[in-house]
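Shown here: the complex without one of its protein chains, the others still in place.
What follows is subunit A.
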Amino acid sequence: MQIQVNGEALEVQESTTLADLTEQLQLTGKRIAIELNLEIIPRSEHAATRLSSGDRVEIVHAIGGG
């Protein structure tokens, strides 16, 4: 199925969880935050949150800024 991650289309397997997605993107253990369809999904719920076709995921991290 297809989802959107940070504005880009991405093909993932059915019943992929947010934890699976972060692993697929090599982001496991990184300091990131995830929003799914405009809603924050706390880190503790990544493993239990299954994605559906068409979901919009935002993955963010901290960078330098003033």
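What we mean here is this: contacts are C-beta pairs under 8 Å (C-beta built on N, C-alpha and C of every residue); 3 or more make two chains touch, one makes a residue touch a chain; residues count from 1.
The working rule: contacts and distances are computed from a predicted model.
K.L.:
Per UniProt, what's the omitted chain called: "Glucose-1-phosphate adenylyltransferase, subunit", "Thiazole synthase", "ABC transporter ATP-binding protein" or "Peptide/nickel transport system permease protein"?
P.N.:
From the choices "Glucose-1-phosphate adenylyltransferase, subunit", "Thiazole synthase", "ABC transporter ATP-binding protein" or "Peptide/nickel transport system permease protein", the unshown chain carries the UniProt name "Thiazole synthase".
K.L.:
What residues on subunit A make contact with the chain left out of this view?
P.N.:
On the subunit A side, contact with the omitted chain comes from 5-8, 10, 25-27, 30-35, 38, 40, 42-43, 58-66.
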